[in-house]
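Since the structure comes first, as structure tokens, the remarks are kept for the end.
One protein chain is absent from this view; the other protein chains keep their places.
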Amino acid sequence: MTEPVRNVRFSQAIGEAIAGEMEADDRVLLLGEDVGRSGGVFGVTRGLQERFGEQRVRDTPISEMAFTGMGVGLAMAGYRPIVEIMFVDFVGVCLEQVMNAMSKIPYMSGGNTRVPMVLRTAGGCIGSAAQHSQCLWGTFAHLPGMIVVCPSSPYDYKGLMAAAIQSDDPVIYIENKRQLNKMSNTHPVDAVVPEGRYTVPFGKAKVVRQGSDLTLVTISASVGDALRAARLLEPEGVSIEVIDLRTLVPLDTETVAASVAKTGRLLVVDEDFHSFGMSGEVVARVVEALGPQALRQVARHAMPDIPLPAARTLEEAAVPSEASIIEAVRKMK
Amino acid sequence: MTEPVRNVRFSQAIGEAIAGEMEADDRVLLLGEDVGRSGGVFGVTRGLQERFGEQRVRDTPISEMAFTGMGVGLAMAGYRPIVEIMFVDFVGVCLEQVMNAMSKIPYMSGGNTRVPMVLRTAGGCIGSAAQHSQCLWGTFAHLPGMIVVCPSSPYDYKGLMAAAIQSDDPVIYIENKRQLNKMSNTHPVDAVVPEGRYTVPFGKAKVVRQGSDLTLVTISASVGDALRAARLLEPEGVSIEVIDLRTLVPLDTETVAASVAKTGRLLVVDEDFHSFGMSGEVVARVVEALGPQALRQVARHAMPDIPLPAARTLEEAAVPSEASIIEAVRKMK
Amino acid sequence: MTANKHALIDHFRMMLDMRHFEEACLEGVPTREIHGELHTGIGQEAVAAGLAPWLRREDALVSTHRNHLHALAKGVDREKLLAEIFERENGLCGGRGGHMHPFDPATRFSATGIVGSSIPVALGFAYGFKMEGVSDVAVAVIGDGATNTGAFHECLNMAAAWNLPLLVIVENNSYAISVRFSDVSATPTIAERAAAYRAWGRCVDGTDVEEVWKACGEAFDHVRGGGGPALLEASCFRFQGHYEGDHDTYRSRAERKRIRAEHDPLTLTEQRLLDAGAATQEELKRMREASRSETAALLATVRAAPMPDASGLHRYSFVGV
Partner (left out) sequence: MTANKHALIDHFRMMLDMRHFEEACLEGVPTREIHGELHTGIGQEAVAAGLAPWLRREDALVSTHRNHLHALAKGVDREKLLAEIFERENGLCGGRGGHMHPFDPATRFSATGIVGSSIPVALGFAYGFKMEGVSDVAVAVIGDGATNTGAFHECLNMAAAWNLPLLVIVENNSYAISVRFSDVSATPTIAERAAAYRAWGRCVDGTDVEEVWKACGEAFDHVRGGGGPALLEASCFRFQGHYEGDHDTYRSRAERKRIRAEHDPLTLTEQRLLDAGAATQEELKRMREASRSETAALLATVRAAPMPDASGLHRYSFVGV
């Protein structure tokens, strides 16, 4: 008896994880703008308020500092809050509670206070220009004390969310807006979302495609783009190994280094800003792990260091895509 | 006739730059907590309110979001505001205006609106634990659109502040608390602060010590530590070239790469958090510029990825210092 | 009962132009000429139109994600504005800003897509005006949702403490996306919060353009006269979803229907003009037609303009380095 293959939206995969954990543990609750009555601007939390009540699925005012801190207080009080910041771009109004409370209290308290809180937010570019298109996972990964999760496959979207909710450590979970409304079967790998509860562990990168010539490391929606690009490049005689980091903190240097040890060439693709972020860190980790002499070539392909322009023509020139990844690989040959 | 050598506090060097620019340009004004009547918690702005009046040197309430945004509005209105966020750790309450307004408006406006604003703040560790010891220059450098200045020498403290105020681009200027109360002659190089007005250009790293075996790249107060460490290591037969980056954005990859091309070995020292920040970026830039094969060894020595602990014993084990830099170099031999 | 028939006709014309402008924007959505979210002010025209006559060129206005009507009220060039919204190279910001981020130094108009963030920027203009001793006013237009942000409090406190010429106009359409103001707010009105800053505050029916015009007059008198900040709450109704594409499931069909039937400021004004004998059906119809065809011509012009070329991606970044 094989389970029939379900085709669900990415948004639904997340919603199922949240529902499953809320069902299993009544300390789990959800706070955020539009998460309740409307079920979220991407429909992620649809139906949850009817099912779990207004107290556990709370529509908030546009008071991110207050409700993010409320999450911290609830976590300290023994709850497992999931706080939604609609778009990651808005975190500038409440970063304080993220960077100085949520992420630091576990350590500052000498381990006597845990903060089992999930900050859910959406990154990625869907045409809404500079203030609504950022990824910023590099920003969170630079600030110590939080797990930074950026899922790519439908399977992981659900499993990593479940893991985030079960985690006793604070977690930032960054969804990609480019994916949320898509169907799971549009993703090249791990497109099946089991109905039951399961988790995906943090800190284990996944080799989503085997290859021998080049190691392409990426995260979030770019994993799909990279896989498609790799397939299209195959006829040109380039065999690309694609690695999905899944979490930036912890960062699975081991898996990446092992691959680069084999291929000798590293390309990091990142939808987040180019400089002082993920791409530099991955390069540095690999160089440290293997020694520079073990590498033949290193390149980065990321969002340029400019505010994202509104015009589609410019946006397409800026955001890493299947086509631009192909170009980036070709440049390395 | 030689100018007699003045010995002033670092704080005074900054104050002189501000006073000089305020004198020269009445569009320059200063906003922040305690900048006026008390002259700043480190005395940087002492005497300025008496000299330039309450309107141009304004003590604010603890409303960072409002007065940072006020800086943006003033800049748009043709002023050249200097906004002080007392400690960089507090930026989480107002990052929004920094990341989505100050830094993005020049580009978003298609160049029709410039934001000649300086955000002054203090980083670095003086024993006040996790919420008062961060550097975070990596955080700002990751967000596009702002010049990121972290001076090290007394000469640069003054000259880079003057350049920041004169800049038509938005600037983050991060002072180091470890230095502010010190006398200029405690710094190993460029300790003389001329009385008149002068500027130091952005994006030009400085080779503050010549050497042949190892390129040590760093910024801010760690430049002094690195120079002292390099001198102490000389007898062991290691010749260290020390580079002060001065600004993270723009980053002077050229100067660094030229040095590493010569020495073959790169050590990045950073008082900011280790991961996803300056140290990774510098490594990646050099590897990209020279090709990995041009390097024999690469290492990073930075603040570990943990909230800074309160206890002195732990703090000393965490913060890069002269002693720990010596150790880091020895490990590379 | 109309104090000034000519004024009311002018208001009406402006509202018509505003409505048609927004409808022109709607046309850019299915074609993906506007390829991100689009927020229109359809239904809320009376607020912007009642405000417009009081605005001087030197005044500053900082608006929100729902900013087109405020831009028009401030006198931003219609073609450049529409071109920006349509992501064109000849737009106000060369297509870099887009519909949420129009900047026009000539009219001192700007906006932001982050809720609450317009107020601090307006405060900066207000501080400058006060320093200069001029009688210009800095206006922040915000939605009801923005009154629950911390920035609202910080700015009103500072403006009042220092007696700055800041006018905060709240378009209270009862919703922040799907969240009802009444479900997440401590007070039934927003204007009553002015007392916490000893500031001027009042409510007005934001669907009645003459009432808005009068209330704005009072508010400007207060602020221009050096009385310190003012908080004007205009209740109104958003006809469209929060953005184009919003399923708007949080409002019932009936509610949405009722809103359009009973609270359309254009219909209400037409009726008043007819009642006062200030215009005939025929004249009104001609005004509608004229406004519509002008806007159609504008749209055609904008559509003929080129998109930014990819080679210009890095232009407008730093000037000094």
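Just so it is clear, A, B and C label the chains in written order, and each chain counts residues from 1 on its own.
By definition in this document, a residue touches a chain if its C-beta (ideal position, glycine included) is under 8 Å from a C-beta of that chain, and two chains touch if they have at least 3 such contacts.
Small disclaimer: the values here were computed from a predicted structure and weren't measured.
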Note = Per the whole complex, from B:38, B:55 or B:212 the residue touching the absent chain is B:38
Ask   = Thinking of the whole complex, not just what is shown, which of B:57, B:77 or B:93 touches the missing chain?
value = B:93
Task = Among B:183, B:318 or B:332, single out the residue that touches the unshown chain.
result = B:318
Key: Among A:12, A:68, A:139 or A:253, the residue in touch with the chain that has been omitted   = A:68
Note = Of C:157, C:249 or C:317, the residue that touches the missing chain is C:157
Query = Residues of subunit B in contact with the chain that isn't shown?
reply = 33-34, 37-39, 41, 59-63, 65-66, 89-90, 92-93, 126-132, 304, 306-307, 309-318
Task = In the full complex, which bits of subunit C touch the chain not displayed? Write them out.
result = 148-154, 156-158, 160-161, 183-187, 192-193, 195-199
Subunit A residues that touch the omitted chain in the full complex = 55-56, 60-61, 63, 65-79, 81, 96-97, 100-101, 105-114, 144-145, 147, 167-169, 202-203, 250
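Basically, only the chains that are shown with their structure count from here on.
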Key: Separation of mean Cα positions, subunit C and subunit B [Å, integer]   = 41
Note = Rounded to the nearest Å, the gap separating the Cα centres of subunit A and subunit B is 31
Query = Which residue numbers or ranges of subunit C touch two or more of the other chains?
reply = 93, 95-97, 101, 112-114, 117, 150-151, 317
Ask   = Can you list the residues of subunit A that touch 2 or more other chains?
value = 65, 89-90, 92-93, 129-131, 304, 306-307, 309
